[in-house]
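For this depiction, one protein chain was excluded, whereas all remaining protein chains were kept in their positions.
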């Protein structure tokens, strides 16, 4: 691997299984960050818990490795309080769409200017192979012995239904496309979802490198600004389409929150104005005479 | 009001504001239940917390009035454990789509045979008028002083994206249509979402009886089995369409859970077979000789 | 009939339904009576509904300030049918009752004075104006000059039907001067100048103002009674003070957002009640291991479950104390007055920032929604200190040191990396599975608990420390203890109030260790703070507990203390 500003300057024992799709993703991510010209010292990776969520540990960057399912609220606040930072929320499919499903819905509605990378291996990796919301019907797991039976969660369709402005899917097997798409997500001003297909070689024997190659294909003749068509394609399965499904500028959380309407300085550096507070206290005073 | 088998045999002080849309909904519900031939003693209403969630108190039926946001998991389990019961999960827009958003997503994926009635007044009523997920952009509230700013939550589109098999919207102002649709929801074998537009006269000064009349219209020339068209219409706003957007048979949670594959008796009445357990214990015994 | 005289205090209870404007009446009466130069303490008791039902507001009007609830009013005004029946238990033979004979099936026992409520506001505009007419009656009875009153009405209602309100008020005032009222009631309260210049506010406002003083610039929360007032207050101040106020999708999002905000150096708060807080506990534990500061305003209401959503209790002390899995330090403040509410909320931000721990402000419905009078809040106008460092190249977020407080840097300023981890981590913030590093980090975190600064105002002693009986109160029972200690002087009764309940201030324990008889007064079933005192080796001889959803009535506690003291004889 060629050197990157995001390489750690020391060796670290990486906790992923040798051969896991996560190794491809870290390469892709570093490249995309470099292409997008992100300064490592301005980068904050926010993650939940799971194999994917270990990603921040392996990059030279700031990070907040929080709770299972809770990367998005943390990431939203980090960006809101310091807009100078580049904020990525990165976690697994179980973490983001399972435990964190409610935040997924409502973060999209807020539209903070963050990138949401979801390692979608269609399984719970770290807890050893239970079904995830994206697990395919019929797959047998240690809990779903007769095969996973729920409707698979369609993150792209859900995001579009919530009004997301940047919705994409890539595969760790196609590094070139994945890098470009993530780069674009980083450039997009608002919430950008990139669902990343990748194989869990330890627990998902169905969705292998090969399966992903054979069951995916790039979006073609697709107008990224056409919501209806984006939705139709998001609902398609065979092949699963890869690329940017939808891109549309929308007001971000910064504007919606009004916190920067009259003051550009990052919230995290704002001080209270004691004179104003003293004035306000005066309003509660019982007037004399 | 003509008498109904669901009338309580005593007077109860109803905690809703005089003139509230909820009064129309209770009438509609009683009528739909009667039309559908539901036996009161087989009916369980499960609700969360909010003004809408008080509904079960005012009907002659069994009920489980649980926590804010948590009606769906309770309802799913009640139906799963005793399929002989008719189970309705009924609550407000805040309860179902806000606090309970994650259950909304995943209950749909499970497809239990329940009806989900959501009183959508586009506001938090019981807590005195904060924005709800369905609140319209620009509406001013006690917390959103400059106007509610998030993308409104589109429950129909979300449900369709999750693979729901029965998706409908009605308005408390059109009792005839609402009654028919709820009756159909009761007849549908699987999760049936009925989002019910209704005015909160105390806190929502925008979405009044009149507003609903002027901004809604029935679905016309619509094929209920066409998912794409259902989605397109669900995304439309002016006018908001009313009626059944989508109807499609799907395997229910009963089948997906396999709990009734070989035994028809309700889970809640099953006893353990001690002989089987003794056998199983034997498997852990270190063989002699 | 000899007129009933109220020389020191008159407690007025107004009963009506939601939607009849009790809140406006309370606000207006508090305002005008205080302007007039009398003290008022107002507390309300409301049903969980928007219209209808039966709510009450209690106004204790007096020369000396009071700050506790009373069960039995001197004067009851019943504005809606059913009020007399519901409140029967709270009345005594002396209570004077203004009621509408058309609304009640029977005349009240005792001193009923019929008032034709429908009639009184008819000319002014009908039943919407009954409330303000009643205000007129009360002002007349309190001897507030008519002319001055009318000015106040005009000012108060200048954007809300000023004419109608004035007319209704005037009609009421006239009614109040009629002989049946004037001659049977003699409110001999002489106003004084000492009320002017004081502050009047609710607990919600005080917590909100304290948050501003503490440098709060971010609040994410989910509405829940009785904590929502703080969110609303801060929303109103957002523009002026540059705050971000966000309504979260749920409480889990709220606490996690607040941790994200603190991580960047912002100062965040969440406001919630027991059930909502239960959902935040995993987040509190995250704050514990990541050593991210956090400030939690927990306004209590009676549980379990949804319980009594609009009422009061002190049942969540244990919840706050043991919230979150694993062991980590925390502080719990429990203010008992608006001054304390302002000060401890402000201090909560400071302590959270300084020690990088979760700090609780534990209040309740009674504190939040009552209208209090306060000399001043002693705001010194200082900009809150920021306990942050600029990171160096080799910065270690979790550096082990003597105090246990590793210097905190934020991303985007300095040369180092700010790595924060919910897994056990080494000094750099990287995940570790090394048993020794684990122990070092646990010890480091727990070391902070030993050094937590105590302040003189964490406790308040009312009366001497060598009396016969020491009452212990915490949180919103401050005023109660004060009043009891002042009234019960033989045998000598003192009161020790804790505005910090955890860690229990050493100074407080010292006083209690020397006390002869300790009686803990708490608004919960099990006596949660008393148990904490027991664990600290204090012998708590007796407890006065209540859990019906109401605040303690001062006369109830007075009576039960009398009984305890005199062995039942009065």
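Chains: A, B and C, in written order; residue numbering restarts at 1 for each.
The rule is simple: a residue touches a chain if its C-beta (ideal position, glycine included) is under 8 Å from a C-beta of that chain, and two chains touch if they have at least 3 such contacts.
Everything numeric in this text was worked out from a predicted model, so none of it was measured.
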item: Where the missing chain makes contact, among the chains that are shown; value: A, B, C
item: Option from A:69, A:83 or A:155 whose C-beta touches the chain left out; value: A:69
item: Selected residue (touches chain absent from view) among C:172, C:315, C:384 or C:508; value: C:315
item: Residue in contact with the excluded chain [from A:125, A:165 or A:266]; value: A:125
item: Subunit A, residues in touch with the chain not shown (by the definition above); value: 13, 15-18, 49, 51, 67-69, 98-99, 101, 124-128, 130-131, 133, 142-145, 202-203
item: Absent-chain interface as seen on subunit C, which is shown; value: 47-48, 53, 252, 273-275, 277-279, 281-282, 285-286, 288-290, 302-309, 311, 313, 315-316, 318-319, 321-328, 422-424, 431, 433, 435-436, 438-439, 442, 446, 524-526, 531, 534-535, 547-550
item: Interface with the unshown chain - residue positions in subunit B; value: 12, 15, 41-42, 44, 46, 49, 54, 56-57, 60-67, 70, 72-78, 80-82, 84-85, 102-103, 105-106, 110, 257-259, 261-263, 266-278, 280-281, 284-289
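Here, only the chains that are shown with their structure count from here on.
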item: Between subunit C and subunit A, distance of the C-alpha-averaged centres to the nearest whole Å; value: 41
item: Averaged-CA centre spacing for the pair subunit C and subunit B, given as whole angstrom; value: 37
item: Whole-Å gap separating subunit A and subunit B, where each centre is the average of the chain's CA atoms; value: 30
item: Per-residue multi-chain contacts in subunit A, two or more chains; value: 102, 105-106, 110, 257-258
item: Shared interface positions of subunit C, touching two or more other chains; value: 238-239, 245, 249-250
